[in-house]
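Note that this complex is displayed minus one protein chain, with the remaining chains in position.
Moving on to subunit A:
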Amino acid sequence: MSTTNKPLIFTVLAECKVCKARVSKMILPHKEVDTPVFMPVGTQGTLKGMLPEQLEKLGLQIMLANTYHLGTKPGPDILKKAGGLHKFMNWNGALLTDSGGFQMVSLLKLAEITEEGVKFQSLNQHKSEVMLTPEHSIEIQNAIGADIIMQTTRWLDRCLGAHSKPETQSIFPIVQGTLYEELRIISVNDHTSRDVHGFAIVVEKAKMISGKWYTYVLTFFQKNKPRYLMGVGFAVDLVVCCALGVDMFDCVFPTRTARFGCALTMTGQLNLKKDFNPIDANCTCSTCQNYTRAYLHGIVTVYPVACHLLTEHNLAFQLRLMKNIRDSIHENRFPEFVADFMLNLHPDRNYPTWIKDSLAAVNINLL
């Protein structure tokens, strides 16, 4: 499925007439990806116990891998020898790698930050130090061979300079500036002047999207390039942010919560012990086809297979939600979809303020 010489071709197929939601096709070297898309996180070159065969069957088109983790183990040399991460892990879909910058925050206690790069105390038993520079980060990401690779501003130019595979891997810069509108706009302007194929935004929590700055910032992005909101994955956040015009999301939430024994539904918590229904009667995943809530209740957090079964369902849930969003945008009924979704989640109409405000900013009124 390799394209002529552009590693990313992005085509908007349909737009919501009311809000900023849109459906697009993103052609990557390994896979065509339908957006808005949710990308589950396969940190260490594997998606939490799932076989790639199962993921393909679920219709998964793209997943994440982490540069910091894979750079530590198995390391760029092994990945190069293996012919890249796709071959190493037997995954034929698309891959996206982060810069390793997030681990600078999540592993802050182990990191020392300088202009040169980040020095990590490694998590392995030798406690050896690992220096992650922009050049090193891009070397690892080139060895991994992901379809899309990420970079923060400070490192972007050094990375673009060190990038050895511009014909098969696209770099997305990451817009920063926390909650300060002015800083965000400076950061956006900084990036739109560069030759990149898409943009990413980091927010700490989707709730912080409330207020109009966010929609405002999004409008600064070029319309013909994908917009990626990093680290967001709760169903309600996905619905709101699609309305604001986001095309891509990632989060560990559906797979992590599965390992803690939590199955996702459109309506909330479940009482499981004598409940012989599937997790979700409308779900077509193999877990909902074959297992009752009562059985799953008895094995979660005891046996690893329970993680696999819930991960299967939670991934299917997330993929189905994104498909429903895309279909409703295509069929010009996305605002109704959002309103129904929120009413289903809050039957008492007691909607959180940030949801009301965010959606009102893009002309969607709740029921």
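List of remarks:
The rule is simple: contacts are C-beta pairs under 8 Å (C-beta built on N, C-alpha and C of every residue); 3 or more make two chains touch, one makes a residue touch a chain; residues count from 1.
In this text, contacts and distances are computed from a predicted model.
Per its UniProt record, the hidden chain corresponds to "Queuine tRNA-ribosyltransferase accessory subunit 2" from the list "Ubiquinone biosynthesis monooxygenase COQ6, mitochondrial", "RING-type E3 ubiquitin transferase", "CTLH domain-containing protein" or "Queuine tRNA-ribosyltransferase accessory subunit 2". Per the touch definition above, the residue from A:Ile9, A:Leu51, A:Met131 or A:Leu183 contacting the chain not shown is A:Leu51.
Interface residues of subunit A facing the missing partner chain: 44-46, 48-54, 69, 73-74, 78, 81-82, 88-90, 273-274, 276, 286, 290-292, 294-295, 298-299, 302-309, 312.
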